[in-house]
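Here's a structure for you.
All protein chains but one are shown at their positions in the complex.
Then we have chain A:
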Amino acid sequence: MAQISTRQKFLSLIEDVEIVARELFELMSTPKGQQRADAPEQGELIQLLIKKDRDIKETLKLASEQGKVQVVIDELKAEVDKRDMDIKILQKNLKEAENILSAAIFQAKEKLTAIEQANNRKISSEELIRYAHRISASNAVAAPPTWAPGDPRRPYPTDFEMRSGCLAKLSDLPASTQTSQTQGTYTDSSSTRQSSLQMSDHMLQTQSSHHSTSSLSWQSSENTVSHLASGSHHLISDMRGHNKENEEVELMSSDSSSSSSSDE
């Protein structure tokens, strides 16, 4: 059974005082002859009032002590609230750490998979370095920092590299007609450029003279290919029989130039 609170005790005592006092005032204001038969004695009522007053004083002492206890309770509550706040902050931090760690674990797992893949397909470092050197020494990957128009160094892939790339594989069609169509398309698109038919004729002559000497430099073969490509479709079709051999020579020459540059 829950105990009654001190406040309720106070209210009850005040009510008692009010009732007893009212009874006493009524009794005193009523003449002796008109008083009820069961009316209490004045002395008893006064004693009761004094007793209630004493009870109120005791309850006041209790209330004073309870006030001090309440201060302690309030302090404890404030301390508990502070701990709750700390726990909430800690919980928030832990959640944040969990998110970061889960992201890190995901990335680490991906890296492990990549490492595993790499271990399964080992490539010797020498081969890798040789390849890297080959594609970078000829400026096929990126133009040199000091490159400017007119610079003989090529800021674009070599023909050999183009042929071994994805684009070449996509257009690696068996029929010769399709090859000519591809070249025709390229020619059409390149016809918008500055290259002209006269220039192509001139370069074809140059190319034939180069072939006759059979000492093709890397640069000249590349120029020939590029100018051939920029030439008209008919010219290329005419030269096709001749160019098949040339392509092989060019391929060899560019390959040799690449390997020679890689040896540097």
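Note that a contact is a pair of C-beta atoms (placed from the backbone, for glycine too) under 8 Å apart; a residue touches a chain by one contact, two chains touch by 3 or more; residues count from 1.
We adopt the following convention: contacts and distances are computed from a predicted model.
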| item | value |
| --- | --- |
| Options "Mediator of RNA polymerase II transcription subunit 9", "Metaxin-1", "Flap endonuclease 1" or "Intraflagellar transport protein 27 homolog": UniProt name of the undisplayed chain | "Mediator of RNA polymerase II transcription subunit 9" |
| Hidden partner chain, touching residue among A:Q47, A:S64, A:S136 or A:S164 | A:S64 |
| Residues from chain A at the interface with the omitted partner, ascending | 2-7, 10-11, 14, 17-18, 21, 24-25, 28-29, 49-50, 53, 56-57, 60, 62-67, 69-73, 76-77, 79-80, 83-84, 86-87, 90, 93-94, 96-97, 100 |
